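Let me begin by presenting the structure, written as structure tokens, before commenting on it.
Yeah, one chain of the complex is gone here, protein chain that is, but the others are all in their spots.
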Amino acid sequence: MSMKIGTEQFKERVDSGIHDDFMRGAVAGAQDGMSLKRKAVTTDEMSNWEDWRNHGEEIRQHVLEYLDYYLEQLSENVAKRGGHVFFAQTKEEANEYIRSVVQKKNAKKIVKSKSMVTEEISLNAMLQEEGCEVVETDLGEYILQLDDHDPPSHIVVPALHKNKEQIREVFEKKLAYTKTSKPEELAYQARVTLREKFLEADLGITGCNFAVAETGSFSLVTNEGNADLVTALPKTQITVMGMERIVPTFEEMEILVSLLTRNAVGQKLTSYITVLTGPREELDVDGPEEFHLVIVDNGRSTILGGEFQSVLQCIRCGACINVCPVYRHIGGHSYGSIYPGPIGAVLTPLLGGYDEYKELPYASTLCGACTEVCPVKIPLHNLLHKHREVIVEKEGKAPVSEKLLMKAFGLGAASPTLYKIGSKIAPAALNPFTSGDKISKGPGPLKAWTDIRDFPAPNKERFRDWFKHREKGDKRP
Amino acid sequence: MKVTLFATCIVDMFQGNVGKATVELLERLGCEVEFPESQVCCGQPSYNSGYVKESKEAMKRMIETFRDAEYVVSPSGSCAFMFHEYPHIFAGDPVWEPKAKALAAKTYELTQFIVEVLKVEDVGARFEGNVTYHTSCHMTRLLGVKEPPMILLKNVKGLKFTELPGKEQCCGFGGTFSVKMSQISEQMVDEKVHHVEETGAQYLVGADAACLMNIGGRMERLGKPVKVLHIAEILNSR
Partner (left out) sequence: MIGTIHNRDKFLNQIASRLNRPRISAPIERPEWKFQPQYDVYKDATQDELLEILTEHCKKIHTKILTTDLQGLAAVVHDVVADYGGGPVVTWKDERFAQWGLDSLIKQQWPSENIDVFEWDYTLGDENIHKAEKANVGITISEITLAESGTVVLFSDKDKGRTVSFLPATSIMLIPKSTLVPRMTQAAVKMREIYQKTGHVASCINFITGPSNSADIELNLVVGVHGPIKATYIVINDL
């Protein structure tokens, strides 16, 4: 899987999303439940929650400003502990390096813990080409993988769009599972099957929540504990990180982990937060003998130094997705990207280009719910607007009819005379479409409005006329 | 106190009653209301669609129109917020940035103005009926006006208030979003209509004419009996 999911056009994807009743019920329920949980451990519990967000923001901004320094420090400290560091500017470079490790180790059985960046670089496809068996060990991702690589629809809960009956069917087909669709029984089956995979794996691959420059450490945040087994049992470990996922010291890591768990799942901390430094030590029995850290750019550096830099503050908590009213109704697959929701609509066009993703910035009412919850204060709705500006003014990718309309609107709005004439003749112009005080079948751009709702007929007497008459002392109702 | 009314184009053309109620309400609270004829649209529809250059002329026109005003008051949270955006839009422009800042500093949404500037919490209104209230996104999140409409509604005699479930959810208007992404917009407004019905209210009240036009238009299309009113109309009834 790469960043792109599916082959359909945006409109078709939205259409299938809107007609997927189970998915919509699941998403709405998840959003409502998650919002309550998030509020309970953020604004309800902490009167100074804004300070936490401010602190998160200042840490992330500082790191981006000195990113080259912190990455250098990180790599030095990883190497000091005997780890190997590879800087990959492109996904091809990252995959080539990982391929070379796999070949050198003659690795055949690979276990992975959830990582968005490995999805982004299509790592699994390369590993399968190498003849490796790759097993995703996060329960949600495991389910999707078993179901012939169904794409994820949420960055924290990847199988959110599936119900337990669908999962039971997948298990039945792929694992000869015979029990019921009770989540406990399904999870137990996964535990038993995956325990074997952990024990026999010769290579473990993880993502990285936050690397710590000062000590060359990195942290993994899970509830299931799968990342712990991925990093404790195989003899070789490869960790892949997006280059911006770094903090100066343990003290900043702590803040961002706290922001992440509270916003992602409404927990003070998740069940497992694992801080790893280098390979195992000389006399250790568990942990990898060999450790590789792959630091991935893949388009991120082009975002640095520009008007979208703040998107790199993201800590992948998904809070913006959980409050987005658009995501609520169309679901994750509609975005056509492994990064859905507001963060996806900002990030995906930057990494994947406007040609493929020019609709995404418009899939928002700019209601600001995302910006309001973001724990590191990314002005997401402003960035969506910024994309629109770039699409219209720099890329010239807006439809011609819209351009003409906006030009006319600009002229009309800017000129009191034109505005007055336009608004004066509007009732007459719209008269053929008006019945009583409403328009039910509007012409031109109004049609998309009146397909769904009635539009008020323009008042025969504009407010400004009423006001003028009133000033003159006319008695009018 | 002299108040300069920024009526908004929707009110000017489609919602004259809202404009009238706003004027009468402010006058009753002792304000002298003026309406500069040269006001046009604040530029939000084209600006939000990404047409920043095209929108700036309208914005400059508005800045000039309200240059001499003491207080600018608007019966729309979203349009009032747009004036507060001007300083960001003209950031770095030596001529227009300071002017934009001056305009933003004196621009208020109607209920905000009544509570925060006039310091009035009870406007002496009476309204018999069961009412629910739609909190518009731009007004609450971006302009940051959350309490004033609630304070004023609470003090209206005869009014029974029922909170709207899922009130923090956008109604699906979003300017050109409502036509550009009409299929998604429909789902959003339908959920909003569903919530309005759940309250059993006879009236849906809001402080933003555009959101009301969206929810109201959908309710009318679906034949729902709920009546839509702007908060100025409630506060102006006696």
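Which chain is which? They are A and B, in the order written, and residues in each are numbered from 1.
FYI, contacts are C-beta pairs under 8 Å (C-beta built on N, C-alpha and C of every residue); 3 or more make two chains touch, one makes a residue touch a chain.
Remember, it's a predicted structure, so these values are computed and weren't measured experimentally.
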For this session: Please identify which of the visible chains the hidden chain touches across the whole complex.
Result: A
Exercise. Given the contact definition stated above, which residue among A:I5, A:I18 or A:V78 touches the chain not shown here?
Worked result: A:V78
Exercise. Which of these, A:M116, A:L304, A:L351 or A:A448, touches the one chain of the complex that we don't see?
Worked result: A:L304
Seminar exercise, completed: Out of A:D68, A:E92, A:E172 or A:E471, only one touches the absent chain, namely A:D68
Seminar exercise, completed: Given A:G17, A:P248 or A:G332, the correct residue touching the omitted chain is A:P248
Problem set entry | Touching residues on chain A - with respect to the absent chain | 26, 29-30, 33, 46, 48, 51-52, 54-55, 58-59, 62, 65-69, 71-73, 75-76, 78-89, 93, 97, 137-140, 143, 157-160, 163-164, 167, 183-184, 186-188, 190-191, 194-195, 198-199, 214-215, 217, 223-226, 228-229, 231-233, 243, 248-251, 253-255, 257-258, 265, 267-287, 291, 295, 297, 301-302, 304-306
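Heads up, the rule we're going with is that only the chains that are shown with their structure count from here on.
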Problem set entry | chain A residues touching chain B - in the complex, by the definition given at the top | 11, 14-15, 18, 323, 325-326, 328-330, 362-369, 371-372, 385, 387-393, 398, 402-403, 406-407, 409-416, 419, 423, 426, 438, 440, 445-446, 448-449, 451-459, 461-464, 466-468, 470
Problem set entry | Contact set on chain B toward chain A in their complex | 7, 9, 11-16, 19-20, 23, 35, 37-41, 43, 45-46, 48-55, 57-58, 60-61, 137-138, 141-142, 168-170, 172-175, 177-189, 191, 213-214, 217-218, 220-221
